[in-house]
Structures are given as structure tokens and as C-alpha cells.
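Notes follow once the structure below has been shown.
Note that one protein chain of the assembly has been removed; the remaining protein chains are unaltered in position.
The letters A, B and C name the chains in turn, as written, and every chain counts its residues from 1.
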Amino acid sequence: MPRKRIINGAAAIREAIDQSMKKDSSVFIVGEGVPDPKGVFGTTLGLRKKYTKNRVWDMPLSENAMTGTVIGAAISGMKPILVHQRLDFALLSLDQIINNAAKWFYMFGGQQSVPLVIRMIIGHGWGQGAQHSQNLQALFAHIPGLKVVMPSQPSDAKGLLIASIQDPNPVIFLEHRWIHNATGDVPKKLYATPLGKANITKKGSDITIISSSYMALEALRAAQLLESLNISAEVVDLRTISPLDEATIIRSIKKTGRLLVVDSAWTNGGIAGEIITRVVTKHMSLLKTMPARIGLPNLPTPSSPGLTKYYYPNIETIMRSVCDVLKKDSSPIKKILAEDPSLAAVSHDVPNASYMGPF
Amino acid sequence: MPRKRIINGAAAIREAIDQSMKKDSSVFIVGEGVPDPKGVFGTTLGLRKKYTKNRVWDMPLSENAMTGTVIGAAISGMKPILVHQRLDFALLSLDQIINNAAKWFYMFGGQQSVPLVIRMIIGHGWGQGAQHSQNLQALFAHIPGLKVVMPSQPSDAKGLLIASIQDPNPVIFLEHRWIHNATGDVPKKLYATPLGKANITKKGSDITIISSSYMALEALRAAQLLESLNISAEVVDLRTISPLDEATIIRSIKKTGRLLVVDSAWTNGGIAGEIITRVVTKHMSLLKTMPARIGLPNLPTPSSPGLTKYYYPNIETIMRSVCDVLKKDSSPIKKILAEDPSLAAVSHDVPNASYMGPF
Amino acid sequence: MKKNMPKPVEGRHIQRIYKTLLRIRMVEERIAEIYPEQQMRCPVHLSIGQEGIAAGVCEALEMKDTVMSGHRAHAHYLAKGGDLKKMIAEIYGRETGCCLGRGGSMHLIDLQANFRGSTPIVGGTIPIAVGLAWAAKMKNEKQVSVIFLGEGTTEEGVFHESLNFAELHKLRVLFICEDNLYSVYTPLDERQPERSRTGIAKANGLYVDSGDGNKALEVYAKTQKALDYIRSDKGPAFLEFSTYRWREHCGPNYDNAIGYRTEEEFEMWKKKDPLVQLEKIGKFTEQYKTSLRSKLDTEISEAFEFAKQSSYPKKSDINPNLAYAS
Partner (left out) sequence: MKKNMPKPVEGRHIQRIYKTLLRIRMVEERIAEIYPEQQMRCPVHLSIGQEGIAAGVCEALEMKDTVMSGHRAHAHYLAKGGDLKKMIAEIYGRETGCCLGRGGSMHLIDLQANFRGSTPIVGGTIPIAVGLAWAAKMKNEKQVSVIFLGEGTTEEGVFHESLNFAELHKLRVLFICEDNLYSVYTPLDERQPERSRTGIAKANGLYVDSGDGNKALEVYAKTQKALDYIRSDKGPAFLEFSTYRWREHCGPNYDNAIGYRTEEEFEMWKKKDPLVQLEKIGKFTEQYKTSLRSKLDTEISEAFEFAKQSSYPKKSDINPNLAYAS
């Protein structure tokens, strides 16, 4: 067996960009702070030096126009990557994303595709508050013409980003801040992980947990811990929320007969509802019990750690929900969590114990 | 019984604004073309003359800034009504709507509410195409802090708009172009129809059809025609899609055991999925058959009447879906429709036979 | 000779500009005439009265230069050499249209002619046109990207963001602003203070100029000067030309009667008809004019015939997979 190469999500993303730029001279990257010393959480470090100013661009604080300019570049045969350090900033550019990028291909009769990747950082932690932490994947997934990718594992972050760059369509690539810190084995070579294919990260037979991005990591941990309660949960990491991999979802539910969807966004009108609806409008009889969903309470994100503690779903919430769906006693959960050494030290509002703020 | 006063939706909306401005001097209205001779499809005609320039404003083509300015006016104790002749234009202002209007109240500790109504025209017809006809209610309904209203009947258009103006929160008031042309009995006095309460426009026992805005009118027509097939459909007109009137929905399904949701938007990630999810995650056992939904195909809106004919759901689509859910033979539908004189003459892409384009 | 006076425009350019202008006029008048048949089932924004700008600007362009536009795009599309048949078929919603019938009048495109697209969200194509120039710079290509916009469009933030970015990287962008005094029915004084839009572009560092949009030769000459500047990589340019829309904002009719502008104002502008002005300067013979008109008439009739004979797109075009390239 080859030696494993353990790197974190940020390094994996950096590598995906680096290798894509190396391979294809039409790829370029632009965003506020892309060439700066912090390099967008480390994901763009060193790129300007390697690929020069002509392919690695900083930009004015003009989200809407810059989205238009990369569309213009994309229909000129380039493959732009546009980066927003927070999804929230991209709300200024929804006109260009929804009215133009998503529709250009169809509305002009399929003559010009828009091979564009827009990376947006989502997530939570460290008191970012209402305007710096939104998880608006549902909004993008509702728009025909866009693809929406939400990786969890570093290896997927790399492979899916490469696939997104190669895809001829506009792809919204959502990176939860905490997947930048997650580590895993990442192959060194350039490889594309196909969009639209979910990944079963843990096999199980009692319940299907569907999730994506950082919540897929939490779901996996929860599922592992549930083993000690003799619960066998299957974890489906969606990877892409548009298009959805309905086949994998249905196959899993056929096996388990139970469904919990875990999302990082507001529950109301979120992607979890879409998944549940796809199941019940086509295969309701597969379900032995009522499906369930977990997401954020329908409330703007507060800043105080005293509040975020109760705002974000976590391993415990997921475990409890699984028990609810299975009508199992959830009282042992507290103890299981208390005894797990890996969960101790870390505060709920940081990705790991070494995190010091303030971004 | 008092004599009926039959007016159309546009006149009802105009009256709601007029009476609100008369009653409350803090109400003002602004939008591109508000004081012009067409008066936003007739809904603002004559207002400037009556209430002067200081309360009836035209505006620059600056959707984002103007949304900010009305937020500023709202936190100054005014009650602004901002109008967009197409929802599509409001995509330029989603930053202000989502980041500021929706969150201001909670994120500043509940000190300042934002009593703001943003009217947006949605709809279809006459080759408007991809950028002039979007029905993005799901997008707004996903955002905590916003209310989303979608009237169908003229009397509701009036009552709900008055309630929206009086509401201390930002309300997205979506007017399907064709409800402007729909006529009905509208009381003359000023009255508020409470937000968040659905309306059962037809009682029935076999199936619940949930809908809103123009599709609620279509659903009602479909339900009436289905009587001749001995199908008794109950039609729930949501009126408000955020907050949703879950109680009325559940009460109806308790009675019928079957559910069809009809929406005017893209199916994927649409509000129909949210409604179905609310039902199946809490009351799945009420359903005797699989729930169903109707919406637009997940595709940008084409312009050609040769295509829109197949793009938009209509009375026939709804009738067929009902038959599907009930596992009834749908073959008589063609004949029923062919024989209905009210459906003859009108082309599918205009609200009525007198419509001449080009807006 | 007055200082800075542009050198006189050569005859062959005058003739070509005239042809272009007349052709646009005749096409749009035909649209207006036939629109009431209700077979062009989409909004149409005619540029009758404003064609001098499209004709003058595009005469100064090279084939490789690109053009983009907004809702009022017929003139720009035709002046850049867009296919007439495909445009009319598009307005008729037919499968032979330039967008296969998916776009209608507000979405025109002809890649052969380097007319790279027009869309009706005000300001929406401005940054895209800037992006074309940015990509050209990255690829070391030399074409100029022209974007047509109305004076109302300069109220959109994205216009200002685009000026900044185009100047920042000295991109080969030519902004052409057509000031027809109105945005729909709203006059300038409800939308903008006393400000000159050229002043704003200039404050951003752009080359600016302005002129009479109803004098097509002036437009041509000023565009040429701006193009010289742009082609020497000194940076983008912004030109504004005053003009007037004769018919209603959207649709085929005259609408002076509805009250947002006066009949006098309209008549005043009509006297400045860019076509008539050019005919005077061109001193074309009656015979030339008649034969040109008749040739164009035939071409236009054929285009309408082509459109009407074409089929509607097939039902299979309503297929979610078509939203994505593969």
C-alpha cells in the first residue's frame, strides 16, 4: 500500500488550483486577497509567484462587476476561478450569477457556455455574526444552470474542485471554513472527482444520514459514535447538492428504510426539504418511519459564543435525531460524548484547539 | 346582501396603497415608474397627484442603493413601499434585502424594526424570457426575518397589502402579473387580511391542493372542473408563504389524506418541497398516497410562445396531477377542457383575450 | 479650419453609414408596422431616431472588435453585421432565430459578426463586455470591446465598478452612452442631479468625449479618435451622444399623448432626424436612394418571410438538461 499523504482541506484546494493552472493555461484566479500574504485561508498561497500577475489577480471591492467580468472571460474561452472570502459578499453579485451566468448557455441557444467556478467560503465560528457566516446553498441550488458543490473530505475538496474547473458550466463551490482544517489522505496527482455523485463514507443498515460539507464530517463522527449504541447508520456525503445524486440516496434508503438529512443551513426552505421531497414523492413506501431533518434555527446568526453554542447543530444533535427517528433511548449520548477524548478540549466556536481568531 | 364591487387586482392594490397613505402619513411609495403615466400596471396611478412628490417618488436605476435608502427610511419611523416592475431587477438588491433588511431587527438586539414592503412583479407571458419572469419566492422564503406574501384574489391583494404595510417587518409582496387582471369582489373600506393565514377557496374531501398567487386561481379552476369527474378537491390558497400556515395545511390533509402542491416556480428547491417536508416530517401517516408537486421545469424561461406553451403548468397539468395522485383515469380531461367555453379564445401567453403586448 | 476639427469623412464611409442607418430604420419600421399582428410575442424596444449612433460607431470598428448591448439592441446588432433573418426569426420565436427562439428581441447574439450578446437587465452586460476586454488582454489579443448603454444605465452601481476596473487595467473597452433623456417614462431630473456622465468617466481616468448622436458622421469621427486612444493601450474610453427615441419605450407605437413628454419636444427632435441629416450631407441621388430602399425592402420582406415560414422550437427544447453544457 502506498504511504498516505495527510494534508488539510486548504492545502488540497491549493493543490487543485495549482495543478489545474499548470495543466490548462486558460485557467486563472481572481479574488479579494488572492495574492495577499494570507492567501484566502492558505488556499492561494504562492500562486502569483508561480503563475504571474497575468493569471493570479487581486480585485477591487466590486463583487457584481467582477462576476460579470469573469463571465466575459469565460465566454472568451478562459476558465476563471472567482473567490469570495465569505459567501455573504457574493450576495452583491447575485444579479450576475442568477441572471447571467446561470442562464447564458440556455438563453442564447446553447452557443456559449460559461466555464466558471465561484468559490465561496461559508461556515461558522468565532463570532462572525449575521453577515459573515451564511450558508445559502439552497439559494444557488434552486437556480437551473448552476451546479453547487460542497466537499467535506480534503481528497474530495481537491478532486471536486478540479472537476468544477473542468466543467463547462458555472459551478458554485462552497467551502465551509472548517473543512479547510480537516485533514485526510490526498493523492498527489491531478484527478477529477465527478460532480453529481455522492459518496458513502460509512456503510450501515438502520438509517441513512444524508449530509454535505462540514456537516458530513460531523455526521460521520456521530455515526461512528452511534455504533456503541448498536446503531448502524449509513452516511451519504452528497458532495454535490446540484445536481443531486438521487440514485445513491434512494439505494441507501432502500436498504435502511429510514432517513435523516443534516444540513448547515436554515431548515426552512433548505436543501434538506428538497431531498426529503424527492424521496417521498417517488418512493415514500421505502420509509419505515417519518424522515427527519436537522439544520439551523430560522434566525440570523448571532455572534456571542453564549448563543452560537445553541445555534449550530453538532455531533450530539445528530445522534439525538438518529435516536428519535429510530425511537431509541438517547440518554446514553451525553456519556458517550463525555468519554470521547477527541471531543474534549475544543471549544464549540473554533475548528480546532490551536485556533486563535480573529478572522 | 350588499352589492358586489367587482374590480381587478391592480385596482385593488392601488386602493390598498391609496387608503394606507391616506390613513398613515408615514407611508410613502417609491419605484421606477411609480409616478409615470402607466403607473406600474395601473397600481400607482394618480397617487402622486393626490399625495405629492414628497410621498410618491420615482427613482434612479439603483436597485441596491434604493433598497438601502428605504431601510434607512424605515428605521427612521417611515413605512416605505418599494416597487420593482420585475422581480428580476431586485436581484441587484439582494445584498440589502438579505444582509440588512432581514437581519436588522434581530442582529441589533431588537431595537429597530424595518417596516418595509417590497413589491415585486413576477409572472409569465408574452415572451418575457429568462430575465423578466422569474418566480423566486423560495429564495426569499428561505431567509429568516422576511415575510413573503403571494396573493391571488383581488380582495386578498388588497387586504394582504394593507397588512404588509402595517407589519413592522420587511415583507416581500409578490404580484403575479396575471393577478392584476383577475377580477373579484373587493370591499371598499380599509381592511387588513392577516399575514400567515391560508384561505380555503374550495372545500373538498378527496385531495388537498395547496397553492398561491396566480397558480391558486388555476388550481381553483382545475378543482372546479374536476367535480365533473367526481373528484372533490380542497383548494388551499396559502396567501403567505413565509410564515406558512401549517395548521390549515395539516387540518386539510387530515380530512383528505392526499396532497398536491402547485407552485409557479422551479420545482427543484422550491417552496412546494418545503410544504411536503413539513407534512411528512411531522404527519406522514396522514397521507394515504404519495404527495406530489407541480412547478416549472428546472430550466431558464424561454421566450418563444412555441416553448412557453410547454413550460408553464396550467389547469390541465393540475387536473392530470390530481388524477395521478388519486390513481384515476385522466383521459376525460381533454374533453372537459375542450368543452369549457371560458377557456377557448385565450392564448396561453396572455392574461386575457384583450391583451395586446408588449410589456 | 477650426482647431481640433476632425478631418472630413470619406465618401465610402458616408455611404456605408447611410446604408446601415437606413437599413436599421426600415427594419424597425417594418417591425412596428407588423407588430400589431401579434405574431412577435415578446417585448420590443425600437431605436428609431437613435440609429445614427449605432451606425456611426460600428462603421469605425473592425470585424474583430466585439459589441454587446442591452434591451434596445436591434440597431447595434444590425450595425455590427448581425444576421437579419436570424434576428427577425428570434423575435418571432422561431427555431431559426439567433437564440433558437429562446431569447426573443431582448436577447440577440451573432458570434460570426462578433456581436457577443444583449440582455435586458439594465447594466447587466457592461461588466461582461469589460470581461471580454480583460480576457483579450490576458490572451494578448487586440480587439476592442464595445458596450452600448443608455444614460439611465449609468445610475447602476455596476457601471461605476466597471469604469474603475476597465481603467485600472487599461482595458480596450469603449463605452457608448446613448442619452435619450428618458428611462422608460422617467425624465432625467427624477433620476440624476445636474451631473455630466462624461465627468464621472473622466474622474475615473477614462478618455471621454460627447457629441450629437443624430449626426452619424460626428459619431463616426469621435469614435475613431477614441479607438485610436484605446488601440494605443492608453486605456478605455467613454463617449456620450445625445439623441431621442421616437416611439414608445417598449412597443411599436407613438406615445407622446400619454403625458410624460410633449409633442413639441418630439417634433423638435424629429427635425433632427439622423437619416435626413445624413441624406443631406451625402447628397445621394434620388435614384440611388430609391434603389437602395427597394433592395432593402426586398431583403427585409425576405427576412420576415423566412421568420414566418420557420417552425417554432420543438417541445424537446423544454428539457432541464439543456440548461447545462456538456
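As a working rule, a contact is a pair of C-beta atoms (placed from the backbone, for glycine too) under 8 Å apart; a residue touches a chain by one contact, two chains touch by 3 or more.
Predicted model, so just to flag it, every value in this text is computed and none were measured.
Touching residues on chain C toward the chain that is not drawn are 155-161, 164, 167-168, 191-196, 199-200, 202-205, 235. One chain is missing from the display, and on chain B it is touched by residues 28, 54-55, 59-60, 62, 64-78, 95-96, 99-100, 102, 104-113, 115, 144-145, 147, 168-169.
With the whole complex as reference, residues 32-33, 35-38, 57-65, 88-89, 91-92, 126-132, 297-300, 302-307, 310-311, 349, 356-359 of chain A touch the missing chain.
Keep in mind that, in the parts below, only the chains that are shown with their structure count from here on.
Put simply, the chain farthest from chain C by mean CA position is A. Each chain gets one centre point, the mean of its Cα atoms, and the points for chain B and chain C are 36 Å apart. Centre-to-centre, using mean CA coordinates, chain A is 32 Å away from chain B.
Contact of a single residue of chain A with at least two other chains is seen at positions 64, 95, 99, 102, 106-107, 144-145.
Within chain C, residues 97, 99, 101-103, 107, 119, 121, 124, 157-158, 320, 322-323 each touch two or more of the remaining chains.
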